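All protein chains but one are shown at their positions in the complex.
Then we have subunit A:
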Amino acid sequence: MRISLSIGLAAGLGLSLVSALTMAQTDDFPSKDIQYVIPFGPGGESDISARLQQKYFEEITGEQLIVQYMPGGGGAVGWSQLSGMPADGYTIMGSNLPHIILKPMGKDVGFQLEDLSNFHYFHYSPDAILVRNDSPHQTLDDLIEAAKAAPGAVTLSGSGTYSANDVANTRFQQLADVTTTYIPFKGTGAAVTALLGGQVQAEWGYTTVAANHHDKVRMLAVASEERHPMFPDVPTFRELGYDMVGGAYRGMAVPEGTPDDIQQKLSDIFQQINQHPEFQQEMQDLGFVLLDIPLDEMDAFMAEQMDVYEATARELGLID
């Protein structure tokens, strides 16, 4: 009896302590290190951009941003476990478009789009068509002509199926009214290897790939709104008459049920990182394009993306 009483007392004390702590938390959040889970392996673009944020996060908050990895299933392993993680703001997870929309479409991958509370999207890598420097295709029109002359004969490598690259190829085929052969590889590294080795004629990649391999490849067109400052000579798809803007978008999410004010605080911190001129320069040098979608604009942004990808998913045969 006495034991259970003391346990009860301790529990009560503990509870009030916890609630006191949560009250205080919002004001001085974050008061300890934040775990930043990347649902992919180390070395990829999600990892690299997170590593760039790391430094500035510490500058702004005085706390550390600790990057961890939970790869598997093209992100599905991580996202399916997010809802089981503490919803206190001290665990955040990388969030990627189109993955989080396309993955759960029409099948059970252990998570729903609604399970992720995205609080900030900070950049994207615009889709681009890349060819080797010695390729006979000088312009996008050359490539389209080749594809029209022999439907299916033009091969393009890319990373994964139902991925940003696959989506881009599908949209491009529709807009340009051509048929190409899309060959999925495991990751952008393998896709670019196939291009450099001459196994494919072109690659669906990103501006970041062109930045890393600038001495060996050139881009025919970029799916961004404006030309990338690193590549002023490469036209956008829009300039060439194809209404394509997209790529791999990256942001951060917390488990559903994380207090709104904590989410807002996180959104503010990461927005502040995005405004840091040094961070902007580093991101641009790697070929990324910065975005700034804070918490209050997230719903509109996601709804807009949802429309775009739903149409493509139908084309890909993911949903009826």
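Convention: contacts are C-beta pairs under 8 Å (C-beta built on N, C-alpha and C of every residue); 3 or more make two chains touch, one makes a residue touch a chain; residues count from 1.
Assume contacts and distances are computed from a predicted model.
K.L.:
Quick one: the chain not pictured, UniProt calls it what, "Chemotaxis protein CheA", "1-acyl-sn-glycerol-3-phosphate acyltransferase", "Glycine--tRNA ligase beta subunit" or "C4-dicarboxylate ABC transporter permease"?
P.N.:
The chain we cannot see is, by its UniProt record, "C4-dicarboxylate ABC transporter permease".
K.L.:
Among A:Gln112, A:Ser135, A:Thr155 or A:Gln284, which residue is in contact with the omitted chain in the full complex?
P.N.:
Within the whole complex, the residue contacting the unshown chain is A:Thr155.
K.L.:
Of the residues A:Ser135, A:Thr181, A:Gln284 or A:Gln305, I need the one that contacts the missing chain.
P.N.:
A:Thr181
K.L.:
Tell me which stretches of subunit A touch the chain missing from the display.
P.N.:
Residues 37, 41-44, 47-48, 51-52, 54-55, 66-74, 76-77, 80-81, 107-110, 152-155, 160-162, 181, 183-186, 189-190, 192-194, 196-200, 212-216, 282, 285-286 of subunit A touch the chain absent from view.
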